[in-house]
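Only one protein chain is missing from this complex, and each of the others stays in its spot.
== chain A ==
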Amino acid sequence: MGGQSAGTQPSGVETIQKLCDRVASSTLLEDRRDAVRALKSLSKKYRMEVGSQAMEHLVRILQSDRSDSEILGYALDTLYNIICNEEEEEQDDGQRRQEDDVGVQFADKFIQDQENVTLLLSLLEEFDFHVRWPGVKLLTALLKCQCAQVQGIILISPMGVSRLMDLLADSREVIRNDGLLLLQQLTKGNAAIQKIVAFENAFERLLDIITEEGTSDGGIVVEDCLLLLLNLLKNNSSNQNFFKEGSFIQRMKQWFQLGEESGGGWSAQKVTNLHLMLQLVRVMVSPVNSPGATASCQKSMFQCGLLQQLCTILMATGVPADILTETINTVSEVIRGSQVNQDYFASVNAPSNPPRPAIVVLLMSMVNERQPFVLRCAVLYCFQCFLYKNHKGQAEIVSTLLPSTIDAQSISAGQLLCGGLFSADSLSNWCASVALAHALHDNSNQKEQLLRVQLATSLGKPPISLLQQCTNILSQGSKVQTRVGLLMLLCTWISNCPIAVTHFLHNQENVPFLTAQISENLGEDERLVQGLCALLLGICIYYNDNSLENYTKEKLKQLIEKRIGKENFVEKLGFITKHELYSRAAQKPQPTFSTPEHMLFDHEFTKLVKELEGVITKAVHKSSEEEKKEEEVKKTLEQHDSIVTQYKELIREQDAQITELKEQVSALVCQKEQMDNTITQQQSQIQQHKDQYNILKLKLGKDGAVSQADVQVNGVQLEELTALRLELEELRTQHTLLQTQLTEKDTLINSLKAEAAQSAERPAPASENTELLKEVESLRVQVQSQQDEISQLQSERQELQRRTQTVSGSSSDGESAKLRELEKRLTTQTTETHRLQEELRTHSESRTQLEKELAAANSTVVILQTEKTKLQQEVGESKKEQDDLLMLLADQDQKILFLKQKLKDLGEPIEDEDDLDARDQSDEEDDDEEEEDDE
């Protein structure tokens, strides 16, 4: 078919013309319908003719015969036939292209009038299957031919895209499935349409269909859904964000739950489906996405268990190689740069006996010649992604090579890498070199650690360092791939690591080897190696700390000038970036090579080259003086840097302080609010207290008993209170004093009374009475002074009260702490005042009592005085009597003496009475003493 040319069938053209006339002019619907049906049947065979003659008529039918779905269906089918390019049929390329051109030509003609597309869109709203289905197919065909233009028209027609989305909800599977194909075409490369489709819940619908159809076990419909999803998500960050925010990542997980004995085995369709599913995962975490977006997707892929599910597939048996490869690539991108995911990956074990880390199992494949090339590349990618921004992982890998940690029992990553480095397979050499280089990227610590690695060579020879072994192999002239790999490893290793540079230079053979390589005039194949050697030598200059006398920066530069020539050196260095494969590798991290021979550049290494090419060129060109200047500039720059760092540190500190202060401020604001509350409360309390005091004051004023000042002590200062208290204390002691004095007086009075009773015969000293009077007088004075003091205290208190009122008046804006204290003081003072009042009252009572007693005592004194005068008179009288008696006695004595003398003269003996008396008395005293001793 399709072989006939238009010319051989003139009848066809005529028939078509006749049919067109009928379509255009017949007034009978049936007649028109038959004519269109006839055109349809001819449209495949006479595509060209029908297309060029009937299109306008068919469009008119679509416009005017809206009510008859049958004629609409025929017209749409006919249009479809002339525009669509059959794909299934086998045709040679030339024929195919010609046919395509025909389709595009007619599509062009159709869409020339935009209204036609709008018309078609409106027909799609027709529910009738005979209209909707061919309509969908026609629109799909139009999109295939003139994608951008048709997209543009649909985009500006109201709800155009939204209505097409409704096709996915059509219960007739044929329409839904063809709707999927339509949407695939519609969304191709048009972000605006992709977003509208996503907005119309495409993700939800498509994921539902995928689930309904049995996920990866489903048929081509699942594939079509996945292809549409890919269209919607690829390079569309807004939709990716929507997909993530809609929690659709979680729904992807179930796609990878492959039953152990997955019944249908691995059909081609299942492989295709899974492949697309894996690609969809990768779209979400692609290294080209914004780092933030990728990171958050990686996080949710771990959280929902998607990563774990993928790792299960990774370690499962019987998985077809290409699915396994794509799974490895997917896992790579899910873990790349995400510490949590990388840590998880490091912990995955293969279910072998004994269990081996997944990393080790994968590396075994990488250095295994029999494994498919793409699989080996995938493993390398996975290893790179595991180590990307993962210092912990880098340290773990390097440590498996260090003497102290080597475990002889099991195979380690380090062993496999060393095995790969020095195997006979150049691909293994290259992969192992690059893999090891990735354990060193941006990690000077591991660069130094790796210098410690020693290798046992043949028996009886001393061990040799890994660095040495690498340079040895390099100089032995192995395959280009091997040497390129080793040179990339060495460049990575010693760059930005002066100690490693020193180690490298320390081997006397290395510099001569490099200069020889660079200066020789070698063939095309060797150009890349020459370039890499120049780079390595350049690194030796740039990162040289001048610790080896023979190989200082200056000496190496002189060497280049003498042996190679500066210009030549720079030209050779340029060979790297000029290599045809360089820019390809620079594009994306994943190592993809069309053939194993093309495996030459590593993505991370291209970054290093970019970084170093310029500075090395400069370094080589620079004279030593310039170098010195540069050195100085560098130093000042470093100083500046350190100043900046200091300032940054300062800013950071201040920032922290600010945050701290802010926190404090907010805490204080909070406190302040609380305090304001307390203040208001306390103010009302104070008011209450004041009121209470006023009432008390009034009461007291009425009672008149105690001074009113006592009531008004709120807010008295503490010192004043203390003073007051002291005064009171004094008062009290005075009172006690007074009381004791009074008691004394009482006793005095009593004794006086007793004396008075006795003094009928014996006189009492008058002075005591005068003393008593004096004391009573002084007591009165004291009482007076106390009263003075009390009135003074009253005035003091009044003063204090006044002050208190002013204090409490101004305290509203004062801090509440003060207020609280004041309040506390106030209560204590109130109680204190009450107590004092009470005391004062008792004191004044006792004082009145005392006064009464005093008055009583005074009257007693008066009585006693009269008694005393009486007694004194009596005493005077008795004294007179006594004197008289004494006179009488003296007379009689005279008379006795005269008579005694007369008797003596008469010679009559007389006894002396006095002597006898004296002797009796002394005897009595002696007796008393004896009695006391006995007691």
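The criterion applied here is as follows: a contact is a pair of C-beta atoms (placed from the backbone, for glycine too) under 8 Å apart; a residue touches a chain by one contact, two chains touch by 3 or more; residues count from 1.
Going forward, contacts and distances are computed from a predicted model.
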Per UniProt, what's the omitted chain called: "Ubiquitin-like modifier-activating enzyme 5", "DNA-directed RNA polymerase RpoA/D/Rpb3-type domain-containing protein", "BBSome complex member BBS1" or "Ras-related protein Rab-2A"?
"Ras-related protein Rab-2A"
Have a look at A:N201, A:S444 or A:S878 and name the one touching the chain we're not showing.
A:N201
Using the touch definition up top, pick the residue from A:A192, A:V615, A:L698 or A:A856 that touches the left-out chain.
A:A192
Using the definition of touch stated at the top, determine which of A:V174, A:V781 or A:I863 touches the missing chain.
A:V174
If you put the missing chain back, which residues of chain A would it touch?
127, 129, 133, 155-162, 166, 169-172, 174, 191-192, 195-196, 199-201, 204, 238-239, 241-242, 245-247
